[in-house]
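I have placed the structure first, in the form of structure tokens, so that the comments after it can refer back to it.
All protein chains but one are shown at their positions in the complex.
Just so it is clear, A and B label the chains in written order, and each chain counts residues from 1 on its own.
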Amino acid sequence: MPKLKLPVPPMPGRPAPKRPGKTYGPQTPREHGREAGTSAIGWIDERTSLSGGARWMMFRKVPKGTNWFYTLGSATMFAFLAQAVTGVFLAMYYDPSATGAYDSIRNINNEVFLGEFVHGMHKWGSSVMVILVFLHMGRTFFFGAYKYPRELNWVIGVVLLILTMTMSFTGYLLPFDQRSYWATIVGVNINGTGPFVGPYLSDFLRAGPDFGATTLSRFYAIHMMLVPGAIAALMGFHLYLVAKLGTTAPPWLRAKSPEKLREEKVAR
Amino acid sequence: MNKQQKEQYLREYGILKAEGKPFFPYAVAKDSLMAAIVLVVIIVMSIVLGAELGPKADPTTTTYTPRPEWYFFFLFELLRVIKPPELVPLATIGIPTIGMILLFLLPFYDRGPERRPERRPIATLTGIFVVVAMGYLTYLGASAESPTTISIDPPANVVAQGDKAVATFNSGAQVVAQAGCAACHKLGHSGNDGPGPELTDIGRRLPRQAIERTLINPTAPMPSFAQLQQDAPQQFDEMVTFLAELK
Partner (left out) sequence: MAERKTAKSKYTADRQIPGAFEGETVTRRRFMTGTVHTAGAVATAAIVLPAAGFALGPVFEEKEQPWQPVGKATDFTPDTYLPRTITIEPRIGDVGKSTVFVRRFNPDVDTEPRDQYNEFIAISSACMHLGCPINFVAAAQRFICPCHGGVYDFVGKVAGGPPVRPLDRFYTRVENGTVQIGRRFSVNSELERFSPRDPGEPLDGVGQYMYPSRPSMRKLPGT
């Protein structure tokens, strides 16, 4: 079987010396366009030197044997991005007040063009994201991928899991229907059962001793500013560590001993 | 993992990595395909299932049965099965906090060099146990009914007596449900397990007269239904008939 040639990372090569009798530079409009794109990227890279980072990220090697289980992490990130986008558009029509929230959601569902579709994507996207988070965590657990040297990445992952659950909890008060309201009451009271600090914590969450005028906006601020910011930052760090330490190889894969490799080379 | 094992791992990982493929385009292609699948799933769910909005929040309700989103069902069921009031903080704060701490510290107490799931039986079995337990609690939570509804199929001998008997049985079930019996008694899959005894087969254990006597003259803390017998004798009769037919 012929060996597939893997693409070589593009390295800045030296252009061939100019020769007489040939025209240089872009000729057709298509070539002009390509030239413009290249020079724009070159302009940015000259000022930011980002291409090195991009090359480091994209052309790192992924160990042999990685399979579809290894896409769960990036799928989770993608689900988060989808949530972020649909969330921003929902925020354009949403009214975070106890008197107006329910009607604004009904307006999104019934009046706004594609409103129910975007609302549905956000709603079901949250379920999909929770499932993906758990699958990704399960993969990491059963493959032993949290062990040396990736302990810190596991810890960040657990924080991300907690933040995701916080997102789903604060998010489901926002439509302000019966289920939202009572789930929030129960959730806040669950906080309150923590000894000593619990009562103050639930006062803080509700902005008072009872469900009040600013409870909903508090949850809204947590749901769309505080936690997403934290998730985005931690996701970036999580990803950086993945790129730095490398994706794990499947645990059942054993590297050939260096002697064997040498023998193969000699035989060839 | 000691220093030697760490070096061994890094060496082996280095070899595996060198034998691997570049992230772009191989892994990126898989990731993008997965992302596309995720998006398609979300879109299809949104179109098929919609974004149904329940009735508006009403803090004065006395009839609404609150239930959480499906991914909190296991917590909901945990709160239901842990009955003793002294253990409530354990169910609400204790178990989730302990679980999270164990999860946090996992890489610090599981430090063995072995990564293959079949060679780490304790970790793998614990993982499977947790998954199964959460799945089972989720199932129980999803099927939990309100304590004022009872869904119980008429037994065969009642069905054999014809439609009229079945109708009496069903209206009896409704009376029992509305009287709140299921708040303290288990009836088949419905109702809370305790503090009262299970009533699933009460008709086998007690004759009809005894059931009637107990309803009128119960032992504390069960309430007496003598008032019901006076006010609505027919309902009371249906209640007794229903209970006597539970075999």
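Note that in this section a residue touches a chain if its C-beta (ideal position, glycine included) is under 8 Å from a C-beta of that chain, and two chains touch if they have at least 3 such contacts.
Note that this is a predicted model, so its numbers are computed, not measured.
Student: Would you mind spotting which of B:P84, B:P121 or B:G162 touches the chain that isn't drawn?
Tutor: B:P84
Student: Using the touch definition up top, pick the residue from A:M57, A:A98, A:L135 or A:V155 that touches the left-out chain.
Tutor: Once the missing chain is taken into account, the touching residue is A:A98.
Student: For the chain that got dropped from the picture, name the residues of chain B it touches.
Tutor: On the side of chain B, residues 56-66, 76, 79-80, 82-89, 91-92, 146-148, 178-181, 183-184, 192, 194-196, 221, 223, 225, 227-228 touch the unshown chain.
Student: Could you list which residues of chain A touch the chain missing from the display?
Tutor: 97-99, 176, 181-182, 185-186, 188-190, 192-193, 195-196, 198-200, 202-204, 206-214
Heads up, the rule we're going with is that only the chains that are shown with their structure count from here on.
Student: In whole angstrom, what separates the CA-based centres of chain A and chain B?
Tutor: That gives a centre separation of 31 Å.
Student: Enumerate the contact residues on chain A facing chain B in the complex.
Tutor: Chain A residues touching chain B: 6-7, 9, 57-66, 68, 70-72, 74-75, 78-79, 82, 102, 105-106, 109, 116-117, 119-125, 127-128, 130, 132, 138, 141-151, 154-155, 158, 161-162, 168-169, 172, 175-183, 185-186, 190, 193-195, 198, 211, 246-249, 251-256, 258, 261.
Student: Which residues of chain B touch chain A in their complex?
Tutor: Residues 1, 6, 9-13, 15-28, 30-31, 33-35, 37-39, 41-43, 45-47, 49-51, 53-59, 61, 64, 66-72, 88-89, 92-93, 100, 103-104, 106-108, 110-117, 120, 123-124, 127, 131 of chain B touch chain A in their complex.
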